[in-house]
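Here the complex is missing one protein chain, while the rest keep their positions.
Naming follows writing order (A and B), and every chain is counted from residue 1.
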Amino acid sequence: MIRSGSRIIVILLAVAVVGLCLFGVIKLAKQRRPHARTFVSAPGKTVPLDDWIPEQALAVLEVGGADKIVELAFDPAFTGEKSFWSQWKPSALGWTLFRRQLEKEMGCDYPTMWHRLVQDGVTVASGPNQSFVAVAQASDAEFLKKLNNVLVTATRKDAAKKNATNRVVEATYRDVTYWTLSAGAAYHAIISNRVVLANQLPALKAVLDCQADAGAGSLAKRADYQAAKHAAGGVATLRVSPELRQFLAKPKADGAQEQNPLAVLLLAGYTEALKADTGWLALGADLQGQALSLRVAADCAKPKGATAFSWPAKSDDGAWPNLDVPRKIAALSLYRNLHDFYATKDTLFPERTSQLIFFENMMGIFFTGRDLTEEVMGAVDPHIRVVVAEQQYDPAIGTPVVKMPAFAVVFRMKNPKRFARISEEAWQKAFGLVNFTRGQQAAAGMILDRKDHAGLRYTFASFSPDDEPDRPKLDVRFNYSASVAHVGEYLIFSSTTQLTEDLIAALRKPAPAPLDGVNALLEIDGARLAEILDLNREPIIRGNMLKKGQERAAAETEHNNLIAIARFLGHATLNLGAPDGKVAGELTFNLHGPARKQTAMLKP
Amino acid sequence: MNLTRREFLRASALAAFLPPVLCRAAFAAGDGHTVLVVVQLSGGNDGLNCVVPYADDEYAKHRNTLRLSAREVLKINDQLGFHPALAEWKRLYDQGLASVVQGVGYPRSSRGHPEAARDWQTARPGDVNWPTGWVGQIADQVCARDSAAVPVALITPFTHPIALTAERAIIPSVRKIEDAAWPASALRPASGNPLLDYVHTATVVASGHSRAIQAAASRTGNYPATPFANGLRITANLIRADVGLRILYLELGGGDIGGFDNHAGQKDNHAALLRQFAGGVAAFMDDLRRDGLAERVLLLTISEFGRTLIENGRRGTDHGAAAPVFLAGGRLKPGLIGAHPDLRALDNGAPRHHTDFRNVYATVFERWLGLDSQAILGEKFEAIDLFCS
Partner (left out) sequence: MTWTPHQQPWDRTRAAHLFRRAAFGANQSELERALSDGPAKTIDRLLKPAADVAAFNREQDACETLTLPELRGWWLRRMMATPHPLLEQVTLFWHGYFGVGFNRVNHADLMRAHVRTLRAHALGKFDALLGAIVRDPAVFLAAGGANNPKALPNEYFARQLLLHYTVGDGQFAPRDVTDTARAFTGFHVRGGKWRDVPSDHDAGPKTIFGQTGPWTPLDFARLAAKQPATTRRIVRALYRQFISEEQGPSDDLIEPLARSFAADLDIGKLVATMLHSQIFFSSPAQRVKSPVELAVGICRTLGVTVPTLPLGAELAELGQDLYQPPTLKGWPGGRAWINHATIIGRTRLVTRLLGNKKLFDAADPASPEFQLA
């Protein structure tokens, strides 16, 4: 028989166990209520919000440095009276009043509100059926709650005034309250210090599902998305899903592929790489001080096959740094193996258009029947450089009304002794033909001559201004004094003698080291570009009036905006290639600033 | 709108008993009439490398880099063979759906692109002032009877060819089949204003046509992915829709001076063009045959001149004179028509013609389109035997 004392102990034990169980149940129940949590970010780090983005997302924009974007957006350059954005700002009085009211109730100004709203990051994603969701992590839950209350109350009042009964709707899904303030045009929900916005109810519900299921069915669990995460920007990254890429890359119905040989020469390598890459495509943006950089990284190696001509064959080879000349507007340095390019033309551009055949006929004449692929294209090596520079006009000759920049192409000859003579002959034939044709049309011809410069003799063709009555207002042809020059192993074709002489000086400097893995380097000086646009405003504006049917005032505004953007973007550098074997590109703007020193491409 | 096969056969059987004049009238009016598809090979096609006299020593002697050997050509007989890129064309040829008229040209050609192209397209060689093209003249003839008719269309244009210059008729260009889409229009009673009624009737007929064209486009066949083949696809759809088009005009070689003008590096470029040509025409004929339309269609190539026998040292050839004319269709007398020009009796380095292109035109105008050729050509040219009965 159990003594009565043990019976009491058993009862006490039972009560204790039940009590513990009850306690445990209550504690668990409390944990299941998510609005009790707060999401915390480590200082200076962006919180990944992809555990809330459904995995069917087609494109995802992750913005980490939201504070920088907010600063940029509210920069006086953008928000001022005569700024670029002023044409789109809502100017209604109602909006201004509402904004003031909001600031009063929230106790901080409008830009700060935005800053706090997206402080720890925001991610926007687009999904099937034209749905969009956005998830933002704000500074704190209280702020969000207050902001939400203010907006909901204000909208309810406004809706009541206008008798729009369906405008504000409040409902619950999986223990989360959500609202629409626009009768279903957009939905939003608040969980602790995160806010979710969606343009369709199913999309909102999908996000809430991810949230409630601790990230199941979200991008956080999608392997290929996580694999692409290493290719991030700093401020923002856009990732495009394989599904969307496939859809965008679908060939057109009438089988039209890019047939322009020049476009194929420049771009075929990249389009081939993008087609081969089957993962998420990442495009990142970063803002460091005055430098805005955009990066794209494809998760694929440089392709072989027909487009191999555009990739450096050897691992430490690549395009050379750009040439430096006074008043440079733009410069392009390429690595393109012209021989291999033209040898695969049947695959790359099968159309035999009138222009292509005419080009080949002319080259056949200029190069005296030599095989175009083997003996002409094959005579230069893949390092090609192009320069565009502003001209300074000689007052003794005069100034044209339309001011065109000077441009030049520089090749490196494989066999300088032989090809220098061949190319000289070809150039002379070409300009002789131009002269002859101009004569047939009763247009003024050029004089071909040679001159010495810095110990080098080169040939040029220029127009004589002797018969011109109006020297400060010459015809556009006086922009050109075409020339050909050979500097050691370099071959220069230029549109002005001034640029030729500047290039002779530049090419006499020691040979540059190639930029590892880069196959295209483009630099544009925004300020100088803006100057050229400004100098030629009249013809450009007239052309716009005709092409777009604008009135003069509108065309002038557009032109001024273009100039302002060019000035704002400052110096731009585009770097494309395959460093480390993976195809990538970087576009950098040195906002408002002068040229940056050329560096190798930043590794992703 | 379409005649059934039996009706058509009955009509043609009847036509065989009618005197020629009435026969022509039956051709010109009503549905189910014949269609001419003109393919302009811009630049001057090198006929010697299309229909190759591979066994001739003169050919081997003068074509150093462009020579096609007996092994490479697709043999027609023991003297001549087709360029290997014309494999699809050879298939049509063997099926009796294609023929070649050899040695076509005209006297005293200047051998310059604009002049020779003008000569072939106005059919008035040497007359620099002739204002209209032969296709335009035919369009004008039809429009004189019915202002609202559209007997000619230009498919996927590059430059506007002189052949289509007309005094009155407005010839539409068709780039996509969707261009012809138009919603249905209901008929209204006559308003008493004849001009208004004319416009209204034209609208109703046009919308009827557009529905026929959209329906025809849904039954299109398989074509290679080249712009030329796409143009032929549009052509086949327009023929299938049976909206009264009699002549459809296409260009290969990109207009302007032309892609066939191979003065340098001819080998690969010419081969690429011939491959596009053969692939497109073969797909076109297969598409038509599927719907039993091949007997109503004749495809004719024109090119401003042939090219020289002797190469010019730049792996290309220069402007010549005579060249073959290619025909495709369901009612052709198959095979080679006319002898291959004698390579030992050249005319300034190029083969001499024995058939004037206007004889070919006269045949097509009279025996295919049922028109009075003398009115268009200005003189009487004898027809040649191109069609089977």
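One rule holds in what follows: a contact is a pair of C-beta atoms (placed from the backbone, for glycine too) under 8 Å apart; a residue touches a chain by one contact, two chains touch by 3 or more.
What you are looking at is a predicted structure, and each value in this text was computed from that prediction instead of being measured.
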item	value
In the full complex, displayed partners of the excluded chain	A, B
Touching the absent chain when the full complex is considered, from B:Ala148, B:Ala190, B:Ala375 or B:Cys388	B:Ala148
Residue among B:Arg67, B:His200, B:Arg331 or B:Arg352 touching the omitted chain	B:His200
Residues in chain A touching the chain absent from view	440-442, 542, 545-551
Positions on chain B contacted by the hidden chain, ascending	128-129, 131-132, 136, 143, 147-150, 153, 165-170, 172-173, 180, 182, 193-196, 198-200, 202-203, 205-206, 209-210, 243-244
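The rule we apply is simple: only the chains that are shown with their structure count from here on.
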item	value
Mean-CA-position distance for chain B and chain A (Å)	48
Chain A residues within the chain B interface of the complex	254-257, 345-346, 350-358, 360-361, 363-365, 368-369, 371-372
Complex contact set, residues of chain B against chain A	42-43, 158, 176, 224-227, 229-230, 253-265, 268-269, 272-273, 276, 312-316
